[in-house]
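All protein chains but one are shown at their positions in the complex.
Order as written gives the chain letters A and B; numbering starts at 1 within each chain.
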Amino acid sequence: MANVTLRNVRKTYPGGFEAIKGVNVDVGDGQFCVLVGPSGCGKSTLLRMVAGLETISSGEIDIGGRIVNQIEPADRDIAMVFQNYALYPHMSVYNNMAYGLRNRGMAEAEVKTRVEEAARVLELAPMLERKPRQLSGGQRQRVAMGRAIVRQPKVFLFDEPLSNLDAKLRIAMRVEIRKLQRRLNTTSIYVTHDQLEAMTLADILVVMNGGQVEQIGNPLDIYQKPATTFVASFIGAPPMNLMPLGSDELKSQIAGPDGAGILGIRPEDFVLSSETVSGGVALDLTVEAIEHVGAETFVYGSRQRAEQGVAANPGELPPGEVIVRVPGATGPAIGERIRALAPRDKLHLFTADGRKRVG
Amino acid sequence: MVEEEGIRRYVAHIILWIGIAIVAFPVYIAIIASTQDNAAIANGQMSLLPGGHFFETYYQTLFVGTSGSTREPVLNMMLNSLIMAMMIAVGKIAISIISAYGIVYFRFPFRMPIFWIIFITLMLPVEVRIYPTYKIVADLHLLDSYAGLSLPLIASATATLLFRQFFMTVPDELLEASRIDGAGPFRFFWDTLLPLSRTNMAALFVILFILGWNQYLWPLLITTRDDMQTIQVGIRKMITTTDALTEWPVVMATALLAMLPPIFVVVAMQKLFVRGLVETEK
Partner (left out) sequence: MEKQSVFQSKLLPYALVAPQLAIVLIFFYWPAVQAVIQSFLLQDAFGLSTTFVWFENYLELFKDAAYFEAIVRTFAFSFAIAFSSLSFALLLAVMADKPLRGVTLYRTLLIWPYAVAPPVVGVLFIFMLHPSLGVLSRYLRALGVDWNPLLNGDQAALLIILAAAWKQISYNFLFFLAGLQAIPKSVFEAAAIDGARPMRRFWTVTFPLLSPTIFFLLVINIVYAFFETFGIIDTMTRGGPGKSTETLVYKVYSDGLLGGNLGSSAAQSVILMVIVIVLTGIQFRFVERKVTY
């Protein structure tokens, strides 16, 4: 059981490329921390630095009160689940799990107990003598998990462990991983690019972009109060609508704080109505497209007086387009003109550069 | 396709069988000759059907040798060939796999120069440097020894390149997982890399064994004692005497015994053989 603390951690490659630009994260004992961000944001590099597979250019990594910067991966008391599982193809499932224990000189009886216990938990008992190539993707994933848990390490590290599975299995395994982690109560760091996985798994969510931390916190807090427009549009699907507060109708509707340059509204915070709400925002839209998902309907509308949108963020809509979520299967028809309302307390306001939340 | 049916198919079968017959004919003649009486052969009256001297000829060949020229039992020659081929195959695989491991899995000063020094040896077969090599082997007092027979033929980069190529395809995560599992360079090599290389090693072994067994020029130069002769050298010495004295049934039996082990390897381990052949020529 241990905390993991990253203090001003940096990674600069020999070519001069700075992959991690000073990261501070504190993961409490038994917490499940998820690093999320688009590809190339440095989340995997950071995880590999915790594992000891990448050197640390500057800063400190502390696992359970011990600075591990110079310690070999094997001696950090961590276990890791790889994206491609990295199972030893020539060893049976049993030996794959037992290998790390035997290397540490554990008595064979204890090895057996631990492997069998892990196999029972992960429902791998019937396939202990098989080779990895005789297993399905989900089973391999479980062996990789088993290899991590038999070690009973201080920290689990997961590097996109579910990204090679199909959609259904991914959801099932996601739930399993969370249940398992709760039961073992082992501190975990988990890397993913899938914001849904991040939201559902995390105790602490770390949103990264360009080698830096954008925001750290409880997933719901981050969802409700994103610190930057990057976080606002990365977390949540479909993404938050971001609109510049120029000199158009929006500006006149909001008596926002000084410095606010961008308005954000989540699709589900709109109500379709012809009324006006005091302090809120009303948008007049022409319906361009409708997506029926069953339980909800997404309405894509274009604003009548469109202005230039906010600069490139992941999942962003074309300028002037707004997504509105309507519950149920009914919605307006294409070409219809509608009015979408959002109350004052559902508005997110950011500075014009998107780097800071102002209200 | 439709036109592949019918007559064209029979033509293909017939052509293939003719090809097989042409390829097999010299060996068929050798088998026949090894069962016949030397006098009939020397007269040019050899029958194309098996004769009755099978056991007699092979007993003499294996355990006695020719009555004239070398008088060395062929069994002994085969043993020499076997030892040489095994030393070449095993030795080359052993030194190549560890040097490829060093070059691929470590970073150290002069790594690339060392790689190139080894790589360049690919270009030159032993035939173009025989006399200087002979002199060095003589200076090292390795003439008429198994070490002298095999060491100069081990000095080549094919196997090193093959292993390097294979190691590059082993996912990095396997090394990382091993490091987290507490395995150092020795453990990783022994527990993971070596077992994964098994098929490649076997394929390479098949090829190297055949190449080693079939060496001719080098053993011809450095063996002077009859009891160190390999079978390829021995068979040549059997026909050096005037034609009339050549014991053709024994020569043919020796030829068949010389080709038996490598052919057995090719046919029995065909998959590995084909794989090895393709890999080493890449």
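To be clear about the criterion, contacts are C-beta pairs under 8 Å (C-beta built on N, C-alpha and C of every residue); 3 or more make two chains touch, one makes a residue touch a chain.
Keep in mind the model is a prediction, meaning the values are calculated, not measured.
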Touch partners, limited to displayed chains, of the chain removed from view:
B
Of B:8, B:141 or B:198, the residue that touches the missing chain is B:8
With the full complex in mind, choose from B:90, B:114 or B:202 the residue touching the hidden chain.
B:114
Could you tell which one of B:27, B:143, B:202 or B:245 touches the chain left off the display?
B:27
In the complete complex, the non-displayed chain touches which residues of subunit B?
1, 3-4, 8-9, 12-13, 15-16, 19-20, 23-27, 29-30, 33, 41-44, 46, 48, 95-96, 98-99, 101-108, 111, 114, 117-118, 121-125, 127-133, 135-137, 151-152, 154-157, 160, 167-168, 172, 175-176, 179, 184-185, 188, 210, 213-214, 216-217, 220-221, 232-233, 235-236, 239, 243, 248, 251-252, 255, 258-259, 262-263, 265-267, 270, 273-274, 277-278, 281-282
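One rule holds for everything that comes next: only the chains that are shown with their structure count from here on.
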So what's the Cα centroid distance for subunit A and subunit B, whole Å?
58
Can you list the residues on subunit A that touch subunit B in the complex?
51-53, 72-75, 78-80, 82-91, 99-100, 103-104, 147
Per the touch rule above, subunit B residues touching subunit A in the complex are 171, 173-174, 176-177, 179-183, 187, 191-192, 195-196, 198
